[in-house]
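Note that one protein chain of the assembly has been removed; the remaining protein chains are unaltered in position.
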Amino acid sequence: MELLDFARGTALAIAFAVFVAGTLWRLAGVLLLPRIRDFSPAREGAPPAMLGAVRAVLRRMWPRKEFVQATMFATINSYVFHIGLALVVFGLAPHILFIRNLTGLAWPALPSNLVFGIGVITLAALVGALARRLVHPVLRLLSHTGDYLSWLMTVLPVITGLLATSHLGARYETLLAVHILSVAALLVWFPFGKLMHAVLFAFSRGATGMRFSHRGVNV
Amino acid sequence: MSAVSTARPAHPAYDQQGEQSDETRVDAAMRSFVREFGVTAALHMESCVRCGMCAEACHFYVATGEAKHTPIHKLEPFRRAYLREAGPFAPLVRGLGIVKKLRIDELQKWQELIYDSCTMCGRCTMVCPMGIDIAELVKEARHGMFKAGLVPDRLALMDRAAQKWGSPATPGEDLPDILAEAAKQYGVDIPCDLPQADILVTAAPAELGEHTKALASAAKILKRLGVKWTMHQGGFDASNIGFNNGDLALQERLTRAIIDTALKIGAKTVLLPECGHAYGAARWEAAKWYGKALPVRIVHMTEFLAELIESKRIQVKNVGETVTFHDPCQIVRRGGLQAAPRTVLAALGMDLIEMKDHGVTGYCCGGGGGVVSNVRASPLRHKVFEIKRQQIEATAAKHFVTSCGQCQITFEQGAKFAHWERKTESLLELVADNLVD
Amino acid sequence: MPEAMLLGDLLRQMGISRRAFLKYASYMASLMALPPSVAGVMADGLAKARRQAVIWLSLQECTGCTESLTRSFSPSLEDLIFDFISLDYHHTLQAASGEAAEAARRQSMRENRGKYLVVVDGSVPTADGGVYSVIAGRTNMDMLAETVEHAAAVIAVGTCASFGGLPQADPNPTGAVAITKLVSGKPVINIPGCPPMPQAMAGTITHFLSFGTLPELDALQRPRAFFGETIHDRCYRRSFYERGMFAKSFDDEGARQGWCLYELGCKGPVTYNACASLKWNGGVSFPIQSGHGCIGCSEPRFWDRGGLYRPLSAGTTDVGKVIGIAAAAGAALGAGAAALARQRRASTSAKEA
Partner (left out) sequence: MEDLNAGPYATRRADAGSGVADAVVHEVARLLRRLAVDPDFADVIDLRSLPMADADRASLRQRLGDGEIDAALNLAGLTRIRDTAYSGVWWARHADADNRCVLEQIIVARVPELLMAHLADIDAAAVRLSLELSRAQGKPEHA
């Protein structure tokens, strides 16, 4: 029981502190770098920069039709586990309670068994993603320890969560504690690895969106 | 294949200039790569999730299947340089040695990836789910490579020539003679060095060599307009080799030459020739050197022709036959002029059959960004050219037109190598040859 | 004093036949999930045992444990336990008081040296030399030490004695500690619960009397027969938990339908006790059945686990404050890093110019 108390208490507090501090540190550290202005005249009829940015953020949610075929597996599989993770995290009743306790917001939950099913699919997709990263020559060349650690930090909460829900493998308080600790590990690692793309993706796409809407290109 | 300039153990081909020590080269590369690191470049360096999708868009990977051509991989050493020099955790990463320092052998090995197998065409930028503008980062990586004196010899040679003459192949002094000869050959007046004019016309290096017909075509159209224009020894080569090589000093000097000349002669417009990187260097980056909006309008030949036709200031005959168009990357994908050439071709009454991949996601000709000039990269370029050749063949169009001199050279060389009977026509010359009298 | 009579003979004089022993033993065996055939052996063991001297120390406690066991409002089968033991010392139940009570305690300890059972309820205050709970001028710590010295075994009854309970709740002014913290070299059985289940107390003592051994204990020295499974494992509302049907308030539609009380802070999943199977007040009900979540009273520090109505999946610290400070620190570090990068940038350009 001590482990569960530690997990629900100190561990989460430290994890949130590191998560928030790290994320803002990295975000501020990037956004406060010098902003190189573009003095060239914009393309005639080009939308305002911010609109160009927002459009790019939304448009780049799905690959352009020319690339759908070539990136089919990566796109579909990634969306399976991204949407899966979202449904599990925001759909399971205990998770909603965790969020309510943190923020005061709450909403109706999905049936727990359904969420369990989604969790299993998410786990499968994540394993699929790792398999591809280990097999595909391009991904093997690109990947470094950070990528595999980010994968591990994402998959552990899913595994421990499924085990905790099915009360398998140990006493429940241990399973729940391990699950919470794995989430704490995810939060601590988040700002320092590529999980940060969950925050940076909008700024990154936006910057390119601005650069090219200035030139009259729908990037 | 160019011989390796200095004695090196059996290493993949790379060239080296200057007598800097390895450490100073690495330091120069790292610092100058990071020197003008803005928010956008930093955001892009921070956002890669190593998903590998950019490879699927890159013609070098698609043609060869080799993983090393993955666009984001071309930035690997520079990613480390960024993390150590400008990243938010730079002090930590440097202090704890989490990210290893750049090594000279890595930079040498990467020269081939940065120069030979990347045309900075930006097709990878169109697929990256994180919206990373990889082409721009490669250009900034070239700044570092240039400072480190690690540029392919052929490009370094052209760089030195441009520093001396203002153009890689033609000294400024020869401009009047070249123009005079072209004028005589094509029977059209090409003014040079007028003290005052409304439009300063600039050229691409090839147009000052064998392709002088382009100058004549431009002259014919401008004569029809009856505007006051001139070319000028002070600033005549717009293709800006510095932009391709990563030589920022030269890029600035060449750009200033053109803009200052325009201002000197009171020109309101600078007309860029049919050239891709000229558009990148002048249209989007000229103002950077002045730190404010420029009082002169910079327009590319393609959009100029479209404007003339739409405003009915020139009329063209109805050619009628089928045509397919190659979208030069810097003009369409990264320049935003997809509609202009199509307006012109429509006005010419030509039946446009688009290639499988066209417009902003069209494949690159494979020779841009200095690759066609970099002779050492020819074998790779020829292999990559096959993609474009097959797409053009598939349209079975009678005409094949594009609006960039570098692309034209690449297509001509590619056709020769592949024994392919396909003439590449210039949009400018097509218009000039079909002006209604 | 003549050799003490065997329980069987002693109780028969009071009109309790061996059949009653058998009924009691069958009931206890069933409670402790022992095979029915054990009842006979248990009954004979009880009959042959001598009346077990029990000294009940009530330290820093609320008498809830005694209330639960004696259950004065309705006699039950467990009450037979009082016929099997000789309760030589108990503040609330014994007639004697003052010096007479203490004399009775010391006499029983002398006579039954090495054989008597010490049952303790309430935690032991240790702050300021244990002055916060004193009996007959002696601190609980002294009395406990003296009493357990020659005891056969110690049974800590209730969460206070087992784990420190309410007195130990933060800030624990009296420095309350559990019995196991003070007693060593002596078998100690914890029967937590606030109050503990009467069947658990009676069952454990019966097991000790009839078999002469301690029942199987878990890591927290609790009899597995009663603390082997969680409330959640035996809860009749479990199917609603599986389907994710939770009551949102204590009298909404869900609550009336008897849905799971997870959202209202039920600690059933992490609490080991027999409430859901043996139920309270003679099998009438148990907290969840009467509509309130389990508060985890048989687990250590259940008072300090972040509120009884805070769901199990919610964090227990006030993260708001932490996030505020972290955000400021992060932003500052970021700004610092950016400034450092600008400065390095500037020095590069200066070097090149």
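Note that the chains are named A, B and C in the order they appear, and that numbering of residues resets to 1 at the start of each chain.
The definition used in the following text is that contacts are C-beta pairs under 8 Å (C-beta built on N, C-alpha and C of every residue); 3 or more make two chains touch, one makes a residue touch a chain.
None of these values were measured; they are calculated from a predicted model.
Novice: Who does the absent chain touch among those shown?
Specialist: C
Novice: If I consider the whole complex, including the chain that's not displayed, which of C:G129, C:P173 or C:G283 touches that chain?
Specialist: C:G283
Novice: Which of these, C:P187, C:G258 or C:G291, touches the one chain of the complex that we don't see?
Specialist: C:G258
Novice: What residues on chain C make contact with the chain left out of this view?
Specialist: Residue positions of chain C that touch the missing chain: 8-9, 12, 16-20, 22-24, 26-27, 30, 33, 36-37, 39-40, 47, 74-77, 79-80, 236, 258, 277, 279, 282-284, 289.
The rule is simple: only the chains that are shown with their structure count from here on.
Novice: Compute the distance, rounded to whole Å, between the mean C-alpha positions of chain A and chain B.
Specialist: Once rounded, the distance between the two centres reads 37 Å.
Novice: By the touch rule stated above, which residues of chain B touch at least two different other chains?
Specialist: Expected reply: 36-37, 86-89.
Novice: Two or more other chains in contact with one residue: find those residues in chain A.
Specialist: 25-34 - these are the residues of chain A that touch more than one other chain.
Novice: Spell out the residues on chain B that touch chain A in their complex, using ranges where they run on.
Specialist: 36-40, 42-44, 46-53, 55-57, 61, 67-68, 70, 72-73, 86-89, 125-133, 136, 283-288, 290-294, 297-298, 333-338, 357, 360-361
Novice: Taking the touch rule as given, give the residues of chain C at its contact with chain B in the complex, in rising order.
Specialist: 333-334, 337-338, 340-341, 344-345, 348-349, 351-352
Novice: Can you check the complex and tell me which residues of chain A touch chain C?
Specialist: For this pair, the touching residues of chain A are 1, 4-5, 8-10, 12-13, 16-34, 92-95, 97-98, 100-102, 109-115, 171-173, 176.
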